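Every protein chain but one is kept in place in this view of the complex.
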Amino acid sequence: MARFQPKNPDYRAISIETFEAQRAMTTLGISIARLEPGEVDLAMDYSAAFTQQHGFIHAGVITAGLDNACGIAAFTLMPAGSGILTVEFKTNLLAPARGQRFTFRATVVKPGRTLTVCEARAYAMHDGAETLIATMSGTLMALPPREAAARDGALAAV
Amino acid sequence: MARFQPKNPDYRAISIETFEAQRAMTTLGISIARLEPGEVDLAMDYSAAFTQQHGFIHAGVITAGLDNACGIAAFTLMPAGSGILTVEFKTNLLAPARGQRFTFRATVVKPGRTLTVCEARAYAMHDGAETLIATMSGTLMALPPREAAARDGALAAV
Amino acid sequence: MARFQPKNPDYRAISIETFEAQRAMTTLGISIARLEPGEVDLAMDYSAAFTQQHGFIHAGVITAGLDNACGIAAFTLMPAGSGILTVEFKTNLLAPARGQRFTFRATVVKPGRTLTVCEARAYAMHDGAETLIATMSGTLMALPPREAAARDGALAAV
Partner (left out) sequence: MARFQPKNPDYRAISIETFEAQRAMTTLGISIARLEPGEVDLAMDYSAAFTQQHGFIHAGVITAGLDNACGIAAFTLMPAGSGILTVEFKTNLLAPARGQRFTFRATVVKPGRTLTVCEARAYAMHDGAETLIATMSGTLMALPPREAAARDGALAAV
């Protein structure tokens, strides 16, 4: 049984559509691996193009995956027509992002009318073993449908 | 007069070399615009490849720039031969990353033998006007030279 | 000239009243030392009752001071009748809270209709020398007057 009841019966299609509208996700090679109300797994294969000085995936790229997982997890619980903005997040880096494949797993901790708090964890799959490499806690904001339409996602008036 | 006195007389060359060893920076189009002891500006041009659903630069990419600025700012003050790791960072997003060019400006708040705390701000240049779009506070860790060499940057034993 | 223009001409009286309505501030011995639109200094004398195991002020107490400074700084810029809630904050501890007197200095980084982002720094005055001991970045939320009255500050429906 799902922990959360989505307000938007069409949450799955609109969440996937919003995710796929982000060109950065295509460029980084990040895709949706699992999508439930309030819970999302994203997956990314290793790419040398996004490494830091030791050949591991860059912390900023790991953060992009964690942030997106949080955003989509929060978005699944928002009313139809809402826009979504990230307010803030904090990342703790626990181990080097060494591996062939990475998972970004987010869950909603507290949904709200305006603000939703999520937590996420990043895992690296390296030679068959999975390691927790980073954690995130973040705050997402729902833009009411009218504002989402009018401002097209601009944070300026928030 | 510089606020900080670097311990490594060769700090400039080694900081640039470490920055340039990160393939993610090349891929994202981020470069060093200014480098002083404990202070770094990075710059990035807009690229549609790294946008989110509204055509603005993705928060994860902004975070990658802020994190790198913090890392290099901290690194300029570390002893010769040190390795550097990001422990954690928190980002507040203040305005959409809309613009032609972006600056990531980091300063060391408190250097330390093991841990260094930095703050950074991201600015968007849009049609000639500069807007503060994000802030970061983060903690960086120096790996002593012997460990940096032996572990090649792996966080595992931290 | 002030950086910010308050929306509420009565901001000073209402900010002081809100601050003083917090019994925790009296118990901790924290008072307002300076109050401008978007900028607040709080002050606290050393008290052995609030120390950790080394006789320095406890990090949680330092955080209470920083959080309050942020909250009041944000509150000075909100419309008349607003309620205020802390959404989140992050604290970096830079040095032990050793001293006879402590200052918590907050400034608004970005005011907003719903969310306001603040930064704050804590300083210890020890034998005449001032040391930066902690930093905070935080997000505060304005409750619209009608909700503030109806919910009396409860976060439940946020």
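So that you can tell them apart, the chains are marked A, B and C in the order they are listed, and the count of residues begins at 1 in each.
What we mean here is this: a residue touches a chain if its C-beta (ideal position, glycine included) is under 8 Å from a C-beta of that chain, and two chains touch if they have at least 3 such contacts.
Owing to the predicted nature of the structure, the values given are computational and were not obtained by experimental measurement.
Engineer: Which of these, A:Ser31, A:Ser47, A:Thr114 or A:Thr135, touches the one chain of the complex that we don't see?
Structural biologist: A:Thr135
Engineer: Which residue from A:Leu28, A:Ala43 or A:Ala95 sits in contact with the chain not drawn here?
Structural biologist: A:Ala95
Engineer: Name, in rising order, the residues on chain A that touch the hidden chain in the full complex.
Structural biologist: Touching the missing chain: residues 90, 92, 94-95, 109-110, 117, 119, 132, 135, 137, 139.
Engineer: Extract the touching residues of chain B with respect to the undisplayed chain.
Structural biologist: 87-88, 90, 112-115, 139, 141, 157-158
Engineer: Suppose we count only contacts with the excluded chain; which residues of chain C make the list?
Structural biologist: Counting over the whole complex, chain C touches the hidden chain at residues 18, 21-24, 27-28, 48-54, 56-61, 63-65, 67-68, 85-96, 98, 152-156.
Just so it is clear, only the chains that are shown with their structure count from here on.
Engineer: Using mean CA coordinates as chain centres, what's the chain B-chain C distance in Å?
Structural biologist: Their C-alpha centroids are separated by 29 Å.
Engineer: What are the residue numbers in chain B that touch two or more other chains?
Structural biologist: 90, 92, 94-95
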